[in-house]
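Showing just some of the chains, left in place.
Chain lettering (A and B) follows the sequence in which the chains are written, and residue indices restart at 1 in each chain.
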Amino acid sequence: MERPRHQGMAKNTYMRWRLPLVCLLWEVAMIVLFGVFVRFGPEADAHWEEEKQKENITSDIENDFYFRYPSFQDVHVMIFVGFGFLMMFLKRYGFGAVGFNFLLAAFGIQWALLMQGWFHSFENGKILIGVENLINADFCVGSVCIAFGAILGKTSPIQLLVMTLFQVTLFAVNEYILLNLLHVKDAGGSMTIHTFGAYFGLTVTCILYRPNLEQSKDKQGSVYHSDLFAMIGTLYLWMYWPSFNSAVSEHGDAQHRAAINTYCSLAACVLTTMAFSSMLQKKGKLDMVHIQNATLAGGVAVGTSAEMMLTPYGALIVGFISGIVSTVGYVYLTPFLESRLHIQDTCGIHNLHGMPGLIGGIVGAITAAAATEDVYGKEGFIKAFDFTGPYQTRTPSVQGGFQAAGIVVSLLMAFAGGALVGAILKLPIWGDASDENCFEDDIYWEVPEDEESDVYHMHNPDKPASP
Amino acid sequence: MERPRHQGMAKNTYMRWRLPLVCLLWEVAMIVLFGVFVRFGPEADAHWEEEKQKENITSDIENDFYFRYPSFQDVHVMIFVGFGFLMMFLKRYGFGAVGFNFLLAAFGIQWALLMQGWFHSFENGKILIGVENLINADFCVGSVCIAFGAILGKTSPIQLLVMTLFQVTLFAVNEYILLNLLHVKDAGGSMTIHTFGAYFGLTVTCILYRPNLEQSKDKQGSVYHSDLFAMIGTLYLWMYWPSFNSAVSEHGDAQHRAAINTYCSLAACVLTTMAFSSMLQKKGKLDMVHIQNATLAGGVAVGTSAEMMLTPYGALIVGFISGIVSTVGYVYLTPFLESRLHIQDTCGIHNLHGMPGLIGGIVGAITAAAATEDVYGKEGFIKAFDFTGPYQTRTPSVQGGFQAAGIVVSLLMAFAGGALVGAILKLPIWGDASDENCFEDDIYWEVPEDEESDVYHMHNPDKPASP
């Protein structure tokens, strides 16, 4: 079971007391804070019977649960299976990919319910939660999963929990600035989730730069089966992305429209990804890295504009472009970032979430700026951009400007937050592995000793092939 | 393809006539019984057009289908993919895990539609079914899948079909006693599904005790890939558990609340599972067995109380505790049960369903006993516990007592039923494997002979490694 070569490591990756301590401490904190602050929202509270009468609601089907729960479950699958399995492509890091993603997301959604609750659902000293809060918590954690992609295989579970704590906090602040102060629309989170998450993670990985990572190079690739597992993640992200982008849109036509736009963008993205994957390779063969990742860029890039009147052909164009940008990024930009800027981006999140996120923000700004009452209808126009109350007089072009400002704010928050968190994670107390032990499950996991695992441990030649 | 050492076995595992006979006989019986008894319920019948007018229903969206179908599909995935893949962790029993689970569940849902129909949906000599019946049938089969976990790898498909027949029958009786006679609430089935299913299965496996099972010990572990397949099962169970616990709750706030409580409990459970998995292992490494199973205990343990006003922090506490109990159970209790009580529990269902199910029953009893009109609202209080008709005068503390009685009844039914079924399955006519051939697919399955399977058949040393 144990391979002695890991015992005498320079770095202490022993988790026995540190990991339980952090997990238990934080869970106890959650319980206390939930006890003080979190209660059921009106539509989940048993008092809803009275509420219904007061509000003249005649049917239980009007409960927000029925508008959003199916989308919530799709988003939930994306966070836990989508991200978890997508990151399973590494040959010896499957347990870490799916297991640590599980851990950080399970903690993150709790902390996100609190942070987002304080900003958005706080009434009379209580956070009132419903299904929309669950979706937003999953969204928030999505940005942590994205950042995890950059540092995959190079961090300890404790570092991930620390990062989650900070990133969720900063996410909620950034989201508040965008949605409430700038009054920006970003239903699918091109800015709040993808741009923020990606550049946050890239900043963290840059600070945690490992100069001798090439010692783990042999483990940084995939094997046949790990690529197939990763495709499970890819496909669930791809299929459910229409739910992701429509999950918190306004009831009715906005949700409907967001799903259609996303469906179209993703479809186009697959074709340009395949085209460029083949074109950029001397032998013309397709590369699974591109198929696993760049095919999803179309979903990221319509995140902001999906609920707007982007129109299906507009969505196709966005998908077309983002598939190309993402694939080209994998081929040319990722090696450049690593060699020149010391950004070691395990999953290539810059190509999947960074650049497409920026495209998404820009497309959103343009689409908002181009909105007219003619296209949306008088009421639809006001509803789509929520031009009510203090924002009654805002014009589309001003909205476009604020949307663009949202991109800048997200980037600044990501860089500043990532630098802060990177510095904290650099402290030598978190139990991360040494450079030659990265991308290796058996640092933190009991890996079954068996026939098959021999295949994985071939660099230990004096071990007999089968016991 | 064939390895001769299985040919001369003491036990006859030849299925050719027995398995087809049982399958066909039972399916014919289903057809006859369905023909006599089962018809569409009013909301699935073409007469619904008239029904709508009679009932003054103005929109098709009021059809129960739209309230419950998304949850039904999630539950459906849990039964077939969730349980099927969770049990795939064994290195050489993947076909059996997913295939036999498929077989018993497909039969079980048909028989459950009948059994539960006679008890709950019987009108004028006909069982009238709708989407809620499908969910309940899946639930019922869930308890069989749980029991299957205890005997995984040690029984023939015929034994599983026989067990399904009896267990579904007993499940329906027990459920009737609890829900109708004791008027107990148990939407997520902590008692009816988990406690009953687990202790039923444990009793069966105790009676089927195999003294020489250590001869199969080398096959009772996992390999790297089988653990990854099992995580598919884990995650789908984990993600969709909010749907499981809310699927048959009352329309509106109850479904909404059940989903939120379950979401919270499961999130907390992941953190304490990880903490204790690391803490209880000398080297501090995480154990996939715990991650695959104990992370789900939080869903089991809020099964009864999820639709009640447990509150989110209450749910966190339940998840916190059940993750600990379950993980500790895997480390200390399972070996004890096997060595002292002769309970060979392949999947550790006692830790995942048994103890958490009991916790769920108890939490449900306490939550019910603590209910007040203040917390639920006057109408909400009556609706939540269905304190109408003959139960108009029941008080929360009395309800709590009945809830507790429900646990006891479920346990007694499980022990008695399990003993009966165990005795039947012990008959030497069902074609189960000998002790040294347990946990091995190629007893009952055509296993592809190929390069890779050599890896699995390493105990056949005179076969060359590759042809």
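The rule is short, and it goes like this: contacts are C-beta pairs under 8 Å (C-beta built on N, C-alpha and C of every residue); 3 or more make two chains touch, one makes a residue touch a chain.
Quantities reported herein were computed from a predicted structural model and do not represent experimental measurements.
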Here 2 chains sit in place, yet the whole complex recorded in the file consists of a number of copies equal to 3
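Please note the rule applied: only the chains that are shown with their structure count from here on.
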What whole-number Å value describes the gap between the mean CA coordinates of chain A and chain B? 32
Tell me, which parts of chain B touch chain A in their complex? 59, 61-62, 66-67, 70-71, 74, 91, 221-225, 227-228, 231-232, 235-236, 238-240, 242-243, 251-257, 259-260, 263-264, 266-272, 274-276, 278-279, 281-288, 291, 295, 309, 311-313, 316-317, 320, 375-381, 383-384, 455-456, 458
Complex contacts: residues of chain A adjacent to chain B: 2, 14-17, 19-21, 23-24, 26-28, 30-31, 34-35, 38-40, 43-50, 52, 59-61, 63-66, 69-70, 73, 76-77, 80-81, 84-85, 88, 94-95, 98-99, 102-103, 106-107, 109-110, 113, 129-131, 134, 157, 225, 229, 232, 442, 444-448, 450-453, 455-456, 466
